[in-house]
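Structure first, commentary second.
A single protein chain has been omitted from the complex, and every remaining protein chain is retained in its original position.
Naming follows writing order (A and B), and every chain is counted from residue 1.
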């Protein structure tokens, strides 16, 4: 990545070395001695970067990439742009994970602190910041003026917390830059590894996660919410966005400005959410989607496709609200017209309620 | 509010001042010099209180309120009861947020502790209570006899923990009163701000949350669960209720006695749940609903309407279990009768499982 990283680069290999590590075949005519200076996503990579192309959804990005070299399945290799070397392999994502583990060995294991005391002498805590008891601040961290850090919170190395921001008790923040006037409630976890594995019949290979989490100004993040750091780009929460409790934001997700994300929503990796989007409670979004600005997604929706700007969607799988209601109504009518013998009721998904049922009609006190 | 508050009132303005702060129009004949001594919900307000009316669901409460003054949309102002001054504004909830930010400036930012050490000398910890290492107890907190506070837990200012209650490791409790024999598991977060914003095209205005969380006797609360404090009334968990892990209880929710709330349920703001209600895992309840005593809600239900006492509901949107099963059955029959070309299978909402699929038939070891 072209920007400041939380992880040091361990080596700068040649393309030949990358080919050897991964078993990939370097394209004819490519310079095996060319140096790889970093890794990056297809659309962010430059001539010194290694990238990979696996999900066909990103074919356009592959065709237009400025990356110096790309790990890619053989059948797509010919579509690389001029000047881009290809490293052909049947499993490009796995090969990228292997290469990244060599380049960024420290990113394979979760980021550890180095502090020996509560606040590291190598951290900068502004004199007008206030730290409650039991706070741990690691080396290189910066806490801005007016910031308040709650009891027992853990601020990882080089994390920056802006002016007048509040971090709740027992929150942990790593590999992240936090803006001004941000409110982070208790028990929030920001910046841990994203959930990236190259799956295989012999087990799953962990893909190093070298991105960051960027939380812009005036964001609020509810208790127990988790925001993973990016894999090969940043996870970003846009200015003024409000996130409720127990929400999951996966790696590489970009949330626009002034969005509202209600409790227990899950957003899968690499999905991009426009400005002023509203996501109802317990909605789930698949990965690699685009949700247009101003879209409104009903509670418990399961979004598996891109949503146009300004649209209102609901249902699982989600569709335009109008269609969803039409389906709900049509099914209701259909069921009413059906001669029916109901199956036995079953409660499902309850835990250990094996014994006597509760008295169902005890009046409210 | 008439009861002890965790937040001090900063000013006692006149109705004229409230009108000026919010741009609302004071009703003809109202006394602009009348003093506002507090804020309260429509049904709890008295003659010295300011309230607001925005959600039409509460029209009856508005018509019957004893509040001294109410922020209200112009079209409803005429329906205020005699003796109740109205402050007409197109955005009553936003205006209330503005007024509350003046009255309770400390409630706009999350509640911070004041302790300088693990256990504040201004806290009261009973000699027969036991605190594990690393516990933080803020000034004014009271820990009862026989109570056990787990390692790293954070007990906020003025919180009360009753006799023989247990607080798990790394839990945080603020703005809350906890009864006797309550069991709070690790990582629970109680009493942080509710998720209340007056939304608008220029950004979302935070509504101060000045209520409390009341947890009655013999309640159990599972790991990672979050319970927000009330906005303008209390969030209440009734006696003997058992809550599983990772449940979300929003502001102003009232849960009755002896309810069972299974893991990952979400209850939206201001919903009232009767006694002996059972909520299956991952069920979601919309806000401002009434769930009658003894109702049983199936797992993954999406409840968008009031549920009568003793009823059994399921589905999303939820309906009586009988109707839901009828629909499930009717749809199954319909699909069987349809000549169908299935679309391509898609997994949806998985994170980064881009590479080789797992061997699907490897025998269990």
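Throughout what follows, contacts are C-beta pairs under 8 Å (C-beta built on N, C-alpha and C of every residue); 3 or more make two chains touch, one makes a residue touch a chain.
Note that the coordinates shown come from a computational prediction; the quantities given were computed from them, not determined experimentally.
Engineer: Touching the hidden chain in the complete assembly: which of A:107, A:123, A:149 or A:278 does that?
Structural biologist: Hidden-chain contact among the options goes to A:278.
Engineer: Could you tell me which of B:15, B:207 or B:273 touches the chain that is not displayed?
Structural biologist: Per the contact definition at the top, the residue touching the missing chain is B:207.
Engineer: From the list A:13, A:68, A:92 or A:152, which touches the chain that is not on show?
Structural biologist: Only one listed residue reaches the unshown chain, and that is A:152.
Engineer: By the contact definition given up top, give the residues of subunit B that touch the hidden chain.
Structural biologist: Interface residues of subunit B facing the absent chain: 54-55, 91-94, 130, 132-134, 148, 150-152, 166, 168-170, 183, 185-187, 194-201, 207, 218, 220, 222-224, 231, 240, 242, 244-246, 250-251, 258, 260, 262-264, 266, 268-270, 276, 281-282, 284-287, 299-300, 302, 304, 316-317, 328, 331-332, 334-336, 338, 340, 342-343, 345, 347-351, 353, 358-365.
Engineer: Spell out, residue by residue, where the missing chain touches subunit A.
Structural biologist: 109-110, 112-113, 115-118, 134, 136, 152, 154, 156, 170, 172, 174, 187, 189, 192-193, 195, 197, 199, 201, 203-204, 206, 224, 226, 228, 238, 244, 246, 248, 250, 256-258, 260, 262-264, 266, 268, 274-276, 278, 280-282, 284, 286, 292-296, 298-300, 302, 309-310, 312, 316-317, 321-323, 325-327, 329-331, 333-334, 346, 348-359, 362
Basically, only the chains that are shown with their structure count from here on.
Engineer: I'd like to verify one number: the distance from the centre of subunit A to the centre of subunit B, where each centre is the average of its C-alpha atoms, in whole angstrom.
Structural biologist: That gives a centre separation of 27 Å.
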